[in-house]
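Omission of a single protein chain aside, the complex is shown with its protein chains in their original locations.
When the chains are written out, they are named A, B and C in that same order, and each has its own residue count from 1.
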Amino acid sequence: MCTAANYTATDHYFGRNLDLEYSYNETVTVTPRNYVFKFRQVDELRSHHALIGISTNVDGYPLYYDATNEKGLSMAGLNFPENADYKPEDPKKINITPFEFIPWVLGQYETVAEVKEALKDINLVNISFSKEYPLSPLHWIISDREESITVESVKEGLHVYDNPVGVLTNNPTFDKQLFNLNNYMTLSIDPPKNNFAPDLVLDTYSRGMGAIGLPGDLSSSSRFVKAVFTKINSVSGSSESEAISQFFHILGSAAQQRGCVRLGDKYEITIYSSCCNTDKGIYYYKTYENSQISGVDMHKENLDSEEIISYSLIEGQQIKMQN
Amino acid sequence: MCTAANYTATDHYFGRNLDLEYSYNETVTVTPRNYVFKFRQVDELRSHHALIGISTNVDGYPLYYDATNEKGLSMAGLNFPENADYKPEDPKKINITPFEFIPWVLGQYETVAEVKEALKDINLVNISFSKEYPLSPLHWIISDREESITVESVKEGLHVYDNPVGVLTNNPTFDKQLFNLNNYMTLSIDPPKNNFAPDLVLDTYSRGMGAIGLPGDLSSSSRFVKAVFTKINSVSGSSESEAISQFFHILGSAAQQRGCVRLGDKYEITIYSSCCNTDKGIYYYKTYENSQISGVDMHKENLDSEEIISYSLIEGQQIKMQN
Amino acid sequence: MCTAANYTATDHYFGRNLDLEYSYNETVTVTPRNYVFKFRQVDELRSHHALIGISTNVDGYPLYYDATNEKGLSMAGLNFPENADYKPEDPKKINITPFEFIPWVLGQYETVAEVKEALKDINLVNISFSKEYPLSPLHWIISDREESITVESVKEGLHVYDNPVGVLTNNPTFDKQLFNLNNYMTLSIDPPKNNFAPDLVLDTYSRGMGAIGLPGDLSSSSRFVKAVFTKINSVSGSSESEAISQFFHILGSAAQQRGCVRLGDKYEITIYSSCCNTDKGIYYYKTYENSQISGVDMHKENLDSEEIISYSLIEGQQIKMQN
Partner (left out) sequence: MCTAANYTATDHYFGRNLDLEYSYNETVTVTPRNYVFKFRQVDELRSHHALIGISTNVDGYPLYYDATNEKGLSMAGLNFPENADYKPEDPKKINITPFEFIPWVLGQYETVAEVKEALKDINLVNISFSKEYPLSPLHWIISDREESITVESVKEGLHVYDNPVGVLTNNPTFDKQLFNLNNYMTLSIDPPKNNFAPDLVLDTYSRGMGAIGLPGDLSSSSRFVKAVFTKINSVSGSSESEAISQFFHILGSAAQQRGCVRLGDKYEITIYSSCCNTDKGIYYYKTYENSQISGVDMHKENLDSEEIISYSLIEGQQIKMQN
C-alpha cells in the first residue's frame, strides 16, 4: 500500500512510497500561486502558496498524492480502506472533499500548528471528484520541520493525532499503529545482551542481532514498525546528497518488490518513491524501474503564474555505462 | 554483513550487497585472459577465462569480492566469522589460499558441475596475502544458470552444499540457514486464510498479511529468509531493464541502512550492490550514495590483454534534474 | 496479570487464572440469596441470586474476583492498569462502584443480554471500599452459555464490547486485543503447507509447525492470543471430568511460572486457576502449589441463608502416594 516519512538533516525532507498494482499517469506537478483552486463547498483560493508534488491531473485539476508548499509544509494521502469514513455535508463546518484536502491545507497554511487549529472546523465531506474518479479511502500525514500529525476521518468523527514518529503507512487506525510500537521496545541497533540465560554461553553470531523480532513482511503494520525503526535510528551526513540518499534508504526499508504481494494476477509494487527537500522546494523521486534520482525544482518555475506545470516521471532505467 | 543472490529472466544475473562499516577502495576490475594469475602453492595460470567483478587491487593483484567469468560462471565470497577455518598445507590436496579461490575457480571452469568435481581435491590453505591483508573468514556461493553451490571450509573440513535457493548471507553454517527456512513454510504472497479460528470473523486489513512473520531485522539469518522469500517469489518482465531492476529490488529487500546496525561509533551499511548479467558479461552496480546504476561491459575491453583494467566506483549521487 | 475464559462441553464452564506476586487470603465464597448486599449509591439487594466464586472478605463483605450465580451467569474482574478510569458520581446514572459491580450484576441478572441492557444506565463511580482497599483498575468479562461481553470504563466512557472469543486478559483495551488476532489468521492446528516457495523442498520436521508464530511470552497481549488459540481449538469428551480437565489445560496454556516475570525481588505467578461449572454451581480450583483440583458445590449449602460461607483454599501439594 504506502509508506510516508519525514527526516531532518541540515534541511527537512518529506516523501513517500506509492505502492499499487497499477499506475495513474502520475506527474510531478507544480501549482503556482495564482492557479485558481476551486472547491465544491467553500470559496475558491485565487491566490495561495505554491505547491510541488505528485498528482494525477484531470481536467486541469491536480489530484495530489503528496505535496509540499513553498513554506515547507508537506502532506501526503495514504490508503486507509475500510476505516476512512467521509461525512455528509455539515452546515456548521467547513466542508472539504478528500480530493481537495491537500490543496486546501497547503494552499493556506505554513505550519502544522496552524493546520491543527484549522482542522477543528473541518468536515471531510463525501463528494467525489467525478464518476470516473470516485473517492479514495485515505488518511493523511502533515509535517513541517517541527512536528507531524495524522488526520483520520473515521466512523466516530475526525481524529487528529500527534505523530511523534513522522511515519505513516495504512491500516489499522493510527492509535493502534502507535500502540503496536510498544511491543518492539527492546529492539536495538546495538549488539544483543544475553538476558535470556546469563549463565549460558550464547553467541552473537551476526551483526544486527539486537533487532531480531523486527517484522519484514509488507503488511501495513509491519511496514510501519520497520520504517519507524529505520527512520528514527537513521544517521547521515549533513550534505544534500547524503541526506537524500539516507531518505531513500529509509523508504527502501519498506519498499515492495514485484512478486511479494499478489493480488489475483497482479502484484503490488512501489510505483514511485519521493523525497522533497521542503526547505528548497526540490522534489526528488525514483520509480520502480528507474533507480536514478530525478528532480524538479519549484523555484525554477514562474511561481506567480496561473497554470499548473507538469513533468512526466522518467520511468526507464537510466544506466550510466562506464565503458 | 552481506547478501548474494542469483536470478534468471531472459538472461542470468548474479550479484550481491557488500555490507561493511568501511570501504577498501573497491573497483570494477576486468582481468583479461592473459593476465598471469600466480598462486602460492600451485602452478600459475598463464591463460584463462576473462573475469569481471569488484576487487581491491593490491600490488597488481585483484582481490575479488565477487566476479563472473566470460563463460557465465559466477562466485562471491561473503563474511563467515568464527566458522571459517582454513587448514595447514596438505600435500595430497590442491592447496589454494582463500584470496586465490575466486580466480582459481573462475579462471578454469565453465559450470558449477565442473567446480563440484574440482572441489573434491581442494584444500583451502591458511596463507594470507600479506601482513597488511590477513585472511578474511569467508564462505562462497558459486552459480551458473543451472545451479548454485555453497562452499564452507570449517573445522570439520570442506563442505560443499547444493544451494537450491541461490542466496547466501553469512552465519550460521549453510545447513542451519537452509533448515531455518522450514520455520517459514506457511508464509505466502497471497492474502491470508483464517485457519486460526474459522468461526471467528477476522479481517484482512492490509495487503501483504499472508507473509506476517517474515523477519525484517538485519542479522544474517533474517536477511537470508527475507532475501530468499523475495527472490523466489520475484516476477519481472523479460527485458534487460526489467530484470536488472527486479534484481536490485531483491538485493534492496536485504539492504542495510545507516544507523540500523551500530558497531561502536560506526555503522554497517550496504557499500555497494551489484548485478552482473552473466550471459553478456556486463557488471552493474549501485553504491550507498549513488542509486543510479552504473555499468561496465567486459566485452568492450581487450580480453586478450595481460593487464587488469579497473574502473573506480561512481559514488556520488547522480541526480537528473528535469528543470 | 490474569487470564479468564469460558468453555462449553455438555455443561458450560467459566474460570480464570489469577496472576499476582502476592496473595490476599482468598477464599471460595458462597453468598446465599438473603445476604444483604449494600451499595454505596444505590439501594441494597435484600434478596438476590446466590453466588459462588473467589473473594477476599473484608468486614463481612465479599470482594469477588470472579463469580457465577445460580442462573449460570458469570463474571470476572481482571487487572486493567492505566486504562481503567472510574468516574465521579453521575446523578442521571446508576452509580456502582467497581467493587460492587460483580454482586450488583450477578445478584440481579440471568443472562448477558439482560446485563447489556442494564449497562446502558450504569456509571462506574470512583469510590473505594476503604483506605486499606483502594480501587483496583479493572475491566470485566461477563459470560453465559450463549455469549460473552467485555466491560471497560475508560477515559472516553463505558465501553461494552461483544466478546466473540470468550477470553479476557489485561491491557491493551479490548478493541486492540481483538484486532491483534487478525495478525495470527494463518496459524493452524494442522501441519503447515509450503506456501513460501512451493518448488523448494521444505520439511515438516515436527508436529505443531502449523502454528509457528504463536506467542509464548507472558505479556497480556501474548497470553490473549495463546489462550484464544487454545480455547477456540479445544476438543474434549463430554464428561464432567474430561471437560474440566480440558478447561484447566486451556488456562494452563497461559499460566505464569515463578521466575519468568520478575518485579523487583518478587515474581508474578498464577496464584489460582478456577473453573466453575456454571450449570451445576460447582466451583473447582487449583493453586500454584496444589495441582489437585478442589471443589465447592454451592447447592450443598443453604442458599436461602443470610451469611456468606467461605472455604479456605487448599494450598499445599496433595500427593497421592501409590506405595
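The rule is simple: a residue touches a chain if its C-beta (ideal position, glycine included) is under 8 Å from a C-beta of that chain, and two chains touch if they have at least 3 such contacts.
Bear in mind that the values here come from a model prediction, so they are computed numbers and not experimental data.
A.B. asks: Any idea which chains on screen the missing one touches?
C.D. replies: Looking at the complete complex, the unshown chain comes into contact with A, B, C.
A.B. asks: Among the options C:Ala118, C:Leu135 or C:Ile189, which residue touches the chain absent from this view?
C.D. replies: C:Ile189
A.B. asks: For the chain that's not shown, point to the residue among C:Ile250, C:Ile271 or C:Leu303 touching it.
C.D. replies: Hidden-chain contact among the options goes to C:Ile250.
A.B. asks: Over the whole complex, note the residues of chain A touching the chain we left out.
C.D. replies: Residues of chain A in touch with the missing chain: 164-165, 179, 181-190, 192-197, 199-205, 209-210, 212-213, 228-229, 232-233.
A.B. asks: Which residue numbers on chain C touch the omitted chain?
C.D. replies: Residue positions of chain C that touch the missing chain: 1, 28, 81-82, 170-172, 187, 189-190, 203, 205-209, 211-223, 225-226, 229-230, 233-236, 241-242, 244-246, 248-250, 252-253, 255-263, 267-268, 284, 286, 288-297, 300-301, 311, 314, 316-323.
A.B. asks: Which residue numbers on chain B touch the omitted chain?
C.D. replies: Missing-chain contacts on chain B: residues 172, 176, 179, 183, 219, 221.
One rule holds for everything that comes next: only the chains that are shown with their structure count from here on.
A.B. asks: If every chain is reduced to the average of its C-alpha atoms, which one ends up farthest from chain C?
C.D. replies: B
A.B. asks: Averaging over Cα atoms per chain, report the distance between chain A and chain B in Å.
C.D. replies: Here the centre of chain B sits 33 Å away from the centre of chain A.
A.B. asks: Measuring centre to centre with CA averages, how many angstrom lie between chain B and chain C?
C.D. replies: Roughly 55 Å, centre to centre.
A.B. asks: Where in chain A do residues touch two or more of the other chains?
C.D. replies: Expected reply: 172, 219, 221.
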